[in-house]
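Following this message is one structure expressed as structure tokens.
Removed from the display is one protein chain of the complex; every other protein chain stays in position.
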Amino acid sequence: MAILTYREAVARGIAQEMERDDSVVLIGEDVAGAGGVFKTSAGLLERFGPERVIDTPIAEQAILGAAMGAAMTGLRPIAEIMFSDFFAVCWDLVVNEMAKTRYMTNGQVTIPLVVKSGNGGSLRFGAQHSQSIENWAMAVPGIKVVAPSTPEDVVGLMAAAVRSDDPVLFFEHKGLYSSKGEVPDGPIVDELGTARVRRPGKDATVVALGLMVSRALAAAEQLAERGIDCEVIDLRSLVPLDAATVLESLGRTGRLFTVEENPRMLGWGSELVAIAGDDGFWDLDGPIVRITTPHIPLASADSLEDLMIPSVDRIRDEIEQALKP
Amino acid sequence: MAILTYREAVARGIAQEMERDDSVVLIGEDVAGAGGVFKTSAGLLERFGPERVIDTPIAEQAILGAAMGAAMTGLRPIAEIMFSDFFAVCWDLVVNEMAKTRYMTNGQVTIPLVVKSGNGGSLRFGAQHSQSIENWAMAVPGIKVVAPSTPEDVVGLMAAAVRSDDPVLFFEHKGLYSSKGEVPDGPIVDELGTARVRRPGKDATVVALGLMVSRALAAAEQLAERGIDCEVIDLRSLVPLDAATVLESLGRTGRLFTVEENPRMLGWGSELVAIAGDDGFWDLDGPIVRITTPHIPLASADSLEDLMIPSVDRIRDEIEQALKP
Amino acid sequence: MNLPLSNHAYGEHALVLPPDDPTSHDDADISMETRLRMYRMLQEMRQFEKRAYDLFMQQLVKGTTHLSLGMEAVAAGFGAAMDTDDYTFATYRGHAHTLARGVPMEGVLAELLGRANGLLGGKGGSMHLTSVEHKVMGSYAIIGAHLTIANGAAWSAQYRRSGQVAVCFFGDGTTNIGAFHEALNYAAVFKLPVVFVCENNQYMEYTAIGDITAVRRPAADRAPAYGLEPIVVDGNDADAVHLVAAEALAHARSGKGPVMVEALTYRHGGHSRADPGKYKPPGELEAWLAYDPIKVYRGRLERLGVAAADIDAINAEVAAAVDEATEAAKNGPLPDPRAAFTDVWADGGHQWRS
Partner (left out) sequence: MNLPLSNHAYGEHALVLPPDDPTSHDDADISMETRLRMYRMLQEMRQFEKRAYDLFMQQLVKGTTHLSLGMEAVAAGFGAAMDTDDYTFATYRGHAHTLARGVPMEGVLAELLGRANGLLGGKGGSMHLTSVEHKVMGSYAIIGAHLTIANGAAWSAQYRRSGQVAVCFFGDGTTNIGAFHEALNYAAVFKLPVVFVCENNQYMEYTAIGDITAVRRPAADRAPAYGLEPIVVDGNDADAVHLVAAEALAHARSGKGPVMVEALTYRHGGHSRADPGKYKPPGELEAWLAYDPIKVYRGRLERLGVAAADIDAINAEVAAAVDEATEAAKNGPLPDPRAAFTDVWADGGHQWRS
């Protein structure tokens, strides 16, 4: 057991898989010599050499295209898109190529690759470097979407992503990079599409992702003091989506809350609402409440950013308000 | 009053605005000399000349960048992205630049532009030329999203889009281009953010968009024969969203159905479900049913494509099934 | 104002005419076996696409389809030069390149007809022809991306030290999109074994390439921007293409990095079925028809002593094969409806939630 930062866990997960399988390679801007601008690949160049850990030009389409073509022909590349906001400059490769090629070729082509990326806000980077875009990817059939919230999950889900034969977008939360957690020794392999109950509870089901998990847990602690017992579920991956765990919990609690960092419209929460409506409608004792960033670009000033992204206080208050008899 | 095709209506709407305002210009691939690959700008070059109707290289980022920069400095450009699938190659301009610049500059910059695009399936063009991506745009704060279903609406909503001081994505449905409808003579100016009740009814509210509107109406006719009286609402624009019209209808009918061409996850329907849950939860007499294309890329073969996109029969059956006592 | 298109009316741009000496490569160092192979390929591509056109007119081919009638020498010249293991990356205008790698006609035609015996089971269509078995790694319908994907296959070959080369075909219009630039620089920097082939057929869809491109030769004049040699070849002469192809492949295979070739050619028909081709200035099509790649090549074979009857026999064999493929395609069953739901994921299915 070791205490690792989330960023160290990223490097550890990649190293674990590179160690195991020669076909795993890593490319991206500044990932090699500098060990990544977020230091999530620190030490990998030294350990695996310049054929397997490669600095690229600023050319996100070229990066994802290289990863995809290599994945189609025998490698299992990991590509980095530094900030997830930059997916917009190479979205074609993701949604039109990676996501559709297996289907269009009737299964002839397999695309085992991972695109890792720094996602999310809270660092005062402003509207173009703080977005939570996991919902963009979730809307596109053919792409798996992972967003771990703890160092241990980072390692295990990275391994699962690398071993997946489908393209996976792996969203690391920038606001969590310096957070710490215990990570067991030895190889860790987790499973995509499995949510985790981080806190059992009986009054309400609170579903969160990424940075929002710890905030939801903190809110739950405060609510417990006020007599409200929340079950907090960490979704961990949006595709595949572990709806069963959420629905099972909802069946027990009767109330569902989502805590989302993405702007309000068409966040993963709206899909969860719709699924709960499909499969859990008669379990619902009241409206599902989505606690989200408002549908507004993120401001850079700390005082304004803090107003936008759900805080522990806001999560607590919105849940309490909604459960008021 | 004239009978126009939907594609003629696009050209008429643009011509109306170019006639009125010299600052309206049109750029895109093959929009000038050829009058557009879908012939939605036929005759405009001849009428307004090569300074205002311009063929561009295949360079969607350059096209949208030119439109944005011109909009920031006094013009009101209309840009064409030929197939909406191609937004993926220039998504950065849409989501990171057009959508955020007014906000980031605290209102200093105004971006009055329209991006028109052929959207949707049913023409056997396969997975990369048939997508319904209005939900991609809806997920991004700062972009207005319009999707007309009739020639008359095309003219009036195009005018409203051109006159809007915000960036508007204008989704023309490729499957509707050859459809016809009556269009009143003289200038038509419609309003964004206003849904239309296409068919009043009392048993259920059916909300549709684009190509799905006529299918929903046909299904409603068949259901009427079976004693189910559906109200059919044409949403017309996703942003701004006329939730009031939908909620008002839901308040009367107690049941809500969405008919969506987009793949299932995170379609506009999921947002409507969530909004109805927020504001109309106690009006709901049963689960909201989303009738969508499955969450799968579109196949090209006609027999397969027809299985995927909601058909009149499927719409009818799913509604009937859900309303069965 | 000084817009390029304000200097002339649309469709009145300068003609680009073909070379007029079809004998230039008569004495090229190419074996008669290879030459006959290339001639057969030309015939296959031509007759196949004419049939596809007919089936389109009969409304059996749905959606859209993009023919390369008139451009076959590029596909044949490269096809005959590539090793079995080399990768092909093509565009929506990919019938010829697919056939050039030995993919059976039946599967291609059945795919155009949306049948279960289609190359992609009816799920891809004309624009996405792929046969991994033949190393045809896909036909790509959105401009630009596939140049970057071809780099990836080349990178994999380099990493695996397999000696394979990736050959990536694209059009003149594609040289103006961002992904072109990213792909070329990336390939050059990493010395990837990839050959980029610009099929310059003078037009994007309906707009003349010269009207929207800052340089005269859209690919060759950009090559130096990536440290590459500018290479232009007569794309209607299969021998000329073949020689350049062999050299380019050898260069890439030897580890010296990418090559970009610009092949000058012309499409006889419209961009796609919807296009009547009105933007072509008078005389242009006629000049290129007179320099048709099949005509050029048949003339050469005859000058080199191949009997007309032997040539006709090839034509007839190909015609029979096309007929046979047509029957097989027409008789192919519709896809099983369940096929619509397979292969979104590598587990074979489409489920995304529990």
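In this document, chain identifiers A, B and C correspond to the written order of the chains, with residue numbering beginning at 1 in each.
We take it that a residue touches a chain if its C-beta (ideal position, glycine included) is under 8 Å from a C-beta of that chain, and two chains touch if they have at least 3 such contacts.
It should be emphasised that the depicted structure is a prediction, and the values quoted were computed from it without experimental measurement.
For the omitted chain, the shown partners it touches in the full complex are A, B, C.
Note on the undisplayed chain: of the listed residues A:P240, A:P297 or A:P310, the one touching it is A:P297. When the missing chain is restored to the complex, the residue among C:A28, C:A225, C:A274 or C:L289 that touches it is C:A225. Across C:C168, C:I212, C:A263 or C:L301, the single residue that touches the chain missing here is C:I212.
In the complete complex, the residue from A:Q61, A:T150 or A:T253 that touches the missing chain is A:Q61.
Where chain C meets the omitted chain, the residues involved are 1-4, 144, 158-159, 176-182, 184-185, 188-191, 211-215, 221-222, 224-228, 255, 257. Contact between chain A and the unshown chain involves residues 29-30, 32-34, 37, 45, 50-51, 54-61, 85-86, 88-89, 123-129, 265, 294-297, 299-304, 307-308. In the full complex, chain B contacts the hidden chain through residues 25, 51, 54, 56-57, 59-75, 77, 92-93, 96-97, 101-110, 112, 141-142, 164-166, 193, 239-245, 275.
The criterion applied here is as follows: only the chains that are shown with their structure count from here on.
Innermost chain of the displayed assembly, by C-alpha centre distance to the whole-protein C-alpha centre, is B.
Measuring from the averaged C-alpha position of chain B to that of chain C gives a distance of 35 Å.
Centre-to-centre, using mean CA coordinates, chain A is 40 Å away from chain C. Residue positions of chain C touching 2 or more other chains: 123-124, 128, 142, 144-145, 178-179, 339, 344, 350, 352.
Annotation for chain B: residues 85-86, 88-89, 126-128, 265, 295-297, 299-300 touch two or more other chains.
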